[in-house]
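Omission of a single protein chain aside, the complex is shown with its protein chains in their original locations.
Note that the chains take the letters A, B and C in the order they are written out, and that residue 1 is the start of every chain.
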Amino acid sequence: MSDQKYAKDFTLPELMITACAREIKDGERVLIGVGLPLLGAMLAKRTHAPNCKMAYETGSFDSMPSRTPFSVVDPDLVPRALFAGQLTDIMALFLQRGFIDVGFVGGAQVDKYGNLNSTCFGDYFKPDVRFPGSGGAHDFGAFARRSLIVMVHEKRRFVEKCDYVTTPGYLRGGNTRYEEGLPEGTGPAAVISTRGVFRFSPETKEMYLETYHPGLTVDSVKENVNWDLKVSPIIRETEPPTEEQIRIIRDLDPEGFFLRRGEYNKKIKAQAENMGWL
Amino acid sequence: MSDQKYAKDFTLPELMITACAREIKDGERVLIGVGLPLLGAMLAKRTHAPNCKMAYETGSFDSMPSRTPFSVVDPDLVPRALFAGQLTDIMALFLQRGFIDVGFVGGAQVDKYGNLNSTCFGDYFKPDVRFPGSGGAHDFGAFARRSLIVMVHEKRRFVEKCDYVTTPGYLRGGNTRYEEGLPEGTGPAAVISTRGVFRFSPETKEMYLETYHPGLTVDSVKENVNWDLKVSPIIRETEPPTEEQIRIIRDLDPEGFFLRRGEYNKKIKAQAENMGWL
Amino acid sequence: MAEESKLMTMKEAISKFVSDGMTLYISAVWANHAAAAAHEIIRQGKKDLTLIESSPGEIFDQMIGAGCAKRLILSWSANEAFGTGYRFRRAVEKGLVEVEDYSNFGLTTKLMAGAMGVPFMPIMSQKGSSINEIRSFLGENKLKHVDCPFTGQKVTLISGINPDVSIIHCQRADLEGNLQTWGSIFSAKWGTLSGKTIIASVEEIVDTDTIRRNPESTLVPGFRVAAVVHEPWGAHPGHLFGYHDDDRWFRYMYANFVADDDVKFKKFLDEWVYGVDDRAGYIANYIKKYGYKRLMRLKPKPYYSDPINYGTYPFDTMHMDI
Partner (left out) sequence: MAEESKLMTMKEAISKFVSDGMTLYISAVWANHAAAAAHEIIRQGKKDLTLIESSPGEIFDQMIGAGCAKRLILSWSANEAFGTGYRFRRAVEKGLVEVEDYSNFGLTTKLMAGAMGVPFMPIMSQKGSSINEIRSFLGENKLKHVDCPFTGQKVTLISGINPDVSIIHCQRADLEGNLQTWGSIFSAKWGTLSGKTIIASVEEIVDTDTIRRNPESTLVPGFRVAAVVHEPWGAHPGHLFGYHDDDRWFRYMYANFVADDDVKFKKFLDEWVYGVDDRAGYIANYIKKYGYKRLMRLKPKPYYSDPINYGTYPFDTMHMDI
């Protein structure tokens, strides 16, 4: 089919959504937060993984929302769901028991062992910048078989050591994650950043570059990492979206809320000004 | 009203049901098991305590059953209830938090501090007789502000020391209950036996006889207790049921399942034999 | 590719998933009373089982009497106002089964811990009792007394459990095993979800759309369920909300005239368990013996909840324009 050809025209958010989608296998249970990973999971479900099922920490499982949720408490996530309960149902009965295959997490900082900081830059008690905090990220990262880290890639965000570890990755590498008491067979599987896709060495658990996004180079990625980043021997460009994927992604976000945020922001600002708001 | 006059004709179960009912004050929350106490609570609700509310460990609260429940899981306890949940809701949110005023408990043995045994006679590992066990009784006795003990009164059942303490009363008397960590302001308030009604000394927490049932004497009660039973200075006969109470009780059990068990048992046995069952 | 159907017969389910020596949670309080499964366990002659439930009724009594059980973890075993549990009583008195006693709350938190994936649950109950002092086969693993590290209060830690198999009877499921139940469920949520493997019998097999119309009635999502068995009347002589009443006469008769008599108990099993192939056979025997009308008399008068309006939002209601 022609729409299985690679798209020529795509944006960085679209590439990242595709990369998220490719991490999900058919039939998997995916615990999802807000933003690009949700679009990635919706894309996976509409393409190669029709039987993946999404759980939301709010209490819903395998929802069939008519529209793209803007949040994990979107009111369209309950009607037609297979299960609707509360946070402790999803966190305990599903996640803590080990029944979640994939959990998406994000953060403001990541270190070379996949530890994540979504709490603060600087000292916790006098932070330079305060971020929202863990939310469910800590718990997803603790218990999901594979956690997938989605990041804005700036040099100050890819650090040797996080200022604060909100969500544990492989801690100090090797087996330290499991020695600390986190369940065997869990941990970060990949980092999908705005510059590339990274994985972790099976032994040392150190992050390495697997693919760099189209238009970038290995060096330009390495320059934006605060440690001596290792690179896969079979390093290559990140696989671009197919035409079908792009069509579906754009269908999911007709207003450009996720995909064209700058433009979108301008529109709302203008409306607010017209209302006498600003 | 004429039916507030004392009844002349009543049975021992009817007297005990009335005694149970009199322990319940209007507006109280009552945690109830199977049998006579349930009839007592239903009687209270139809007479002096219309706003008492019954909770069942099964998960129902303030049910409005059309018929008299034979068990705490009677299927008519959910329709029209104010709340329907599960055992942990009632046990934790209601009982462990301290929101239950009255809990009815029973047992095969009681000792002078109101400790109850509903588990076994003799050694736990080689019991002479094995009884059903705690069920909710332990928990009711632990947390209800006032627990009310309903007992068949035989000498071997009123003992100096229980073979096994299923439900703690005042333990070894005095403050020992609270020293053990049970909540202040809880404990047995009365024992309603087939021979009399007993209460507990506010200081020593020792059981004493408050009233003996009509037709009995103080001595005949004392003879059936395995310790030197103290007696209230204002000892008197147990207050008989009123005509209204008797009328209501009999309405609640038209088949005599609770009130005329011997007769009832014969009827079912005859039916079973007719069916070729026995 | 939709998920595989998990529909099978009770014979297949028990033979595939239950082995001698296993620990089983069987929902045996009178609602969600997994009688069809218990009878199949007896028919297949399973042995040395450890059975756990908070306040089991008749079916535990029967499994004990049939020699399936070696150990019991429970709080109470009898037949409520109908009579005591004689097979249980006699087996304990004769030393044929071992018992580990908890309170109903303690036992249920044991299952809750297992269901939630933590190794224990704290309760403020069970203090000052022999339940807390005397330990049977669980020994040191029964529970622990600790002082709360925050408040200094005495707390009982109840060890969690994950039975090898949990079995429940519910109102309905789809072929993927999404289980729905309603009414008051006693310990059955935690008991069922604590299991490593879950078997469910149901009154009705429904399509997934029916499940999805009442997402808050789903007790167990299908991915946790290994087998779905279509066994109408699977809870008899217990009740099931919306489907049928307790068969009180039958329960009274069993508890008072059958359970404490070796000959009659054997005759009961021969007729109602060994003498039939499955629940359909059991019900056929019931109808033959007592008549269809008698069975139908157990059906309730309908009593419907109001439908809940969740509301839904079509794709074009993003509400992101003013």
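Quick note on the criterion: a contact is a pair of C-beta atoms (placed from the backbone, for glycine too) under 8 Å apart; a residue touches a chain by one contact, two chains touch by 3 or more.
Being a predicted model, the structure only gives us computed values, none of them experimental.
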Among the chains in view, which touch the chain not shown? A, B, C
Have a look at A:79, A:103, A:173 or A:188 and name the one touching the chain we're not showing. A:79
In the complete assembly, which of A:160, A:180, A:223 or A:237 touches the absent chain? A:180
Contact with the hidden chain (one of B:25, B:53, B:145 or B:260): B:53
Write the list of chain C residues that the hidden chain touches. 117-124, 141, 144, 146, 148-151, 153, 155, 157, 159-160, 182-183, 210, 213-214, 216-217, 241-249, 252, 290, 294, 297-314, 317-322
Across the whole complex, list the residues on chain B that are touched by the chain not included here. 26-27, 29, 50-51, 53, 60-62, 64, 66-67, 70, 75-76, 78-85, 88, 92-94, 96-99, 254-255, 257, 268, 271-272, 275
Need a quick check: the contact residues on chain A for the chain that isn't drawn. 34-35, 56-60, 70-75, 77-79, 84-88, 91-92, 95-96, 119-120, 124-139, 142-143, 164-168, 171, 177, 180-183, 257-258, 265, 268-269, 271-272, 275, 277-278
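Everything that follows uses one rule, which is that only the chains that are shown with their structure count from here on.
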Mutual neighbours - chains that touch chain B and chain C alike: none
Chain at maximum distance from chain B, centres defined as averaged CA atoms: A
Quick one: chain B and chain C, Cα centre-to-centre, how many Å? 28
Using mean CA coordinates as chain centres, what's the chain A-chain C distance in Å? 40
How many angstrom between the C-alpha centroids of chain B and chain A? 59
Got the chain C residues that touch at least 2 other chains? none
Overlap residues in chain B, where contacts from two or more other chains coincide: none
